[in-house]
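All protein chains but one are shown at their positions in the complex.
The chains carry the letters A, B and C, assigned in the order they are written, with residues numbered from 1 in each.
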Amino acid sequence: MTHDIDLSLYAVHTDLALEAKEMAEQSNGGPIPGVVSESHEEDGITITRLQVQNEAGSRAIGKIIGNYVTFEVPELRTHDSELGDKVATSFAKEFERFLQQIGVATDAGVLIVGLGNWNVTPDALGPLVVENTMVTRQFFELMPDQVAPGYRAVSAVAPGVLGITGIESSEIVQGIIEKTRPDLVIAIDALASRSLERVNTTIQIADTGIHPGSGIGNKRKGLTKEILGVPVVAIGVPTVVYASTLVNSAFDMMKKHFQKEQGDTSQLMGLVDQLAEQERLALVKEVLSPLKHDLLVTPKEIDQFIEDIANVIASGLNAALHEAIDTNNVAAYTH
Amino acid sequence: MTHDIDLSLYAVHTDLALEAKEMAEQSNGGPIPGVVSESHEEDGITITRLQVQNEAGSRAIGKIIGNYVTFEVPELRTHDSELGDKVATSFAKEFERFLQQIGVATDAGVLIVGLGNWNVTPDALGPLVVENTMVTRQFFELMPDQVAPGYRAVSAVAPGVLGITGIESSEIVQGIIEKTRPDLVIAIDALASRSLERVNTTIQIADTGIHPGSGIGNKRKGLTKEILGVPVVAIGVPTVVYASTLVNSAFDMMKKHFQKEQGDTSQLMGLVDQLAEQERLALVKEVLSPLKHDLLVTPKEIDQFIEDIANVIASGLNAALHEAIDTNNVAAYTH
Amino acid sequence: MTHDIDLSLYAVHTDLALEAKEMAEQSNGGPIPGVVSESHEEDGITITRLQVQNEAGSRAIGKIIGNYVTFEVPELRTHDSELGDKVATSFAKEFERFLQQIGVATDAGVLIVGLGNWNVTPDALGPLVVENTMVTRQFFELMPDQVAPGYRAVSAVAPGVLGITGIESSEIVQGIIEKTRPDLVIAIDALASRSLERVNTTIQIADTGIHPGSGIGNKRKGLTKEILGVPVVAIGVPTVVYASTLVNSAFDMMKKHFQKEQGDTSQLMGLVDQLAEQERLALVKEVLSPLKHDLLVTPKEIDQFIEDIANVIASGLNAALHEAIDTNNVAAYTH
Partner (left out) sequence: MTHDIDLSLYAVHTDLALEAKEMAEQSNGGPIPGVVSESHEEDGITITRLQVQNEAGSRAIGKIIGNYVTFEVPELRTHDSELGDKVATSFAKEFERFLQQIGVATDAGVLIVGLGNWNVTPDALGPLVVENTMVTRQFFELMPDQVAPGYRAVSAVAPGVLGITGIESSEIVQGIIEKTRPDLVIAIDALASRSLERVNTTIQIADTGIHPGSGIGNKRKGLTKEILGVPVVAIGVPTVVYASTLVNSAFDMMKKHFQKEQGDTSQLMGLVDQLAEQERLALVKEVLSPLKHDLLVTPKEIDQFIEDIANVIASGLNAALHEAIDTNNVAAYTH
């Protein structure tokens, strides 16, 4: 091809470690050294614990060294509140375990940060979780002697986005941390996925923080232990796919469709067929660029889905963070 | 090709008469007999008055015989309220003219119907217009002697959608018409477009009513003079494109991209290149079908765009329907 | 007293039969002939079944002949979702029983009508219940053979208020009933109470329909069997007290306060003390009239309270109306 595209700009991006590992395994034709994972399924919920153990693993899948837990619940979009309660309970137990594993004390003060733009439905996940979280820090500040046992100090903010406040959300969070000195930050963010099936059905927990370029908005600065001075656990949910991802997936599907029917696609799809995936995605992005830059592809019922999954996460966090809240009855403490 | 698709199901659908005419002219290589139109531009607003005059014209562009007016305002998405006021004023004047042309009296009672689902942002246009419209019918009912001159009786409802109410919106509207006996129905609806450029920048007025299959939702029954017994003027705005439209456009753009670079695309695009557009769209829909059926592609700022354009239409309607409201100061009467 | 007030205009109004009966008993110094009631309490929920049996009873308490059930749950404002589930379950069981008692068949088609103005928080109860109700009528219309047993046809609308639509809500409901022919209407409405303690803690069911003058808004026409041709069950929740009620209660409390301290209030309160309650309320209304006419007194957390209680009622209705929904797990089917 004659034209010249900086492919590094167009890498097939995914915020999900599990998706990244699967893609790498596909290319590699087998397991990736330095990346270990184990899965189990119960009640329609598949939990995968994945560890990127070293630099080699990190390079291979493009994810930072650390611990990742993924919940996959294909039925989560059915607006069934019984399933929602099950996922929240499961999330609570796993999250509690996760905090223990990375050494967070049961009385560590927590600041929950809901990233994203509350005016853009698929980006409103973080603010919605914050809205439904039980905050308790004020009681510890105002009447520390009277707080019942089994609770810890939790505060929660939605810092907005640059276009709304004029301030980087990381600066707002830094300022708040310096004043309130939490021991841990939990940051919730809406992600973009490579696959429409994952939209609003997958939740990822990671101890790696939020890195620039992840999530739906343009996060130009991250939320990491290096920047904030305290550990940052990130909770992410894919809520959109980008238009370019969709178009590229359509090429893939068309190719498979023809292969099934005819065995050979070279004649049907031409040279486009033979481009490497990265080149093709770059090409797709280039041809889509005269359109608007950040088109979002969402299911029609996005408003409902976002609200449902925000409730699941808020319920799960409430139960995981306070021993006094029974993880078997998560819904009772949430809106 | 070996497989068998009912192409009639997959016709490239557009709710805009102007778009349909342009597509037909492109195929035809020239003007379409039975379809006349004239355009003028002022202040960045292009107004096209189009008439489908006979059955031949109707068949050629796939639109019912009648009058269509289109406003094209490429800058409407910039959230500039001064431009918004200009468009509302222009809309008000043109709408007043349109009602005269089709013989609606200045004191005809009007029922404004905001179609669509208020829980789905791009489908909420109609309900939002209703929310911002000035209703006056109650004064004519309760104290007819005291209504100032220059007003007419206007009522407004958003009947919801089948999935929310369990009732066809056309049945609700019919019931209300039988009780309240308006002389004219104005129905506002969100449309799907073939082109992302048109999303939230184009407004269409038509005296043909709302027909089954138009709009974003699944309107299984229409709102027409035949069904309701009173004339129905439809106001429509494209607020989404469907995922299949996007993918298909991407093929087109890719083809043009290669043609510009290499002159010949047959090698690059393969047989896909040579499919007729309808066949290709059918193919795209088929390969996308394992995904969710009604994916919507929207700009990220959709919430803001919808609110802006709903205000423009509501302001324009208020000024057009009541002589007492100065069309040069439309914004003063709207929220 | 020299001035002349039409006391009939200022009768101490309550929409609750239980409250009316208690007031009448207080005046009467004992039980009211023609009004029977029995109460039981469980889990902090007091259920009172009250019957106005004849004209004498009706005149004595100012309520129409019919059946009334009241739920009193003082703790309902605590935003405890476990209690909310209990109330919904209790409501579902009682409502099922109520429908049986008044002879509604288990497969009777139901139209749920959410009265009130969605833009005025304390008046938004009805529309919020409608938003959270499961509608099923469309399945019975579109594919009657495929509906699972244990469901009935339920539709639901929020007709808005006169100031928003220009149409009486009763006219809209009549129109819809004529088109869709339900066997029963269930109308949900926000009420005004005499007592702040009742606000958002009491639910009333009645088989008497909605009568003009009840509820927060100005309902000039009712929703009754006489008007609509089908039985109407009303569900009401007091969500505000009027300013005049508050001021009058304050006089009462002040009087009791002085009595407790001094035994005699005549010197402290003067002649005001000796006015009959109706005269005093008329006086209070007269002195408040230079202020705005319909001031509402609400607890600060009204937005949350309304949402909570709307969820309770919607959950309860879903379980009561469909045998297939387990009344012990009401929350699973609601938002």
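Methods note: a contact is a pair of C-beta atoms (placed from the backbone, for glycine too) under 8 Å apart; a residue touches a chain by one contact, two chains touch by 3 or more.
Keep in mind that what you see is a predicted model, and the values were worked out from it rather than measured.
**Student:** Which residue, A:V157, A:V241, A:L295 or A:A310, contacts the hidden chain when the whole complex is considered?
**Tutor:** Per the contact definition at the top, the residue touching the missing chain is A:V157.
**Student:** Please pick, from C:I205, C:A243 or C:A320, the residue that touches the omitted chain in the full complex.
**Tutor:** Residue touching the chain left out of view: C:A243.
**Student:** Considering the whole complex, not just the chains shown, which residues of chain A touch the missing one?
**Tutor:** With respect to the unshown chain, the touching residues of chain A are 131, 135-138, 153-157, 160, 162-167, 171-172, 174-180.
**Student:** With the missing chain put back, which residues of chain C would touch it? List them for me.
**Tutor:** Answer for chain C: residues 2-3, 119-121, 123, 196-197, 243, 246-247, 250, 253-254, 257, 261, 265-273, 283-284, 286-288, 290-292, 294-304 touch the chain left out.
In this text, only the chains that are shown with their structure count from here on.
**Student:** Between copies chain B and chain C, are the contact residues mostly the same numbers or mostly different, with half as the line?
**Tutor:** Chain B vs chain C: same; shared/all numbers exceeds half.
**Student:** In angstrom, rounded to a whole number, how far apart do the mean CA points of chain A and chain B lie?
**Tutor:** 37
**Student:** Counting only Cα atoms for the centres, state how far chain B is from chain C in Å.
**Tutor:** 42
**Student:** Going by the contact rule already set, what residues in chain C reach two or more other chains?
**Tutor:** none
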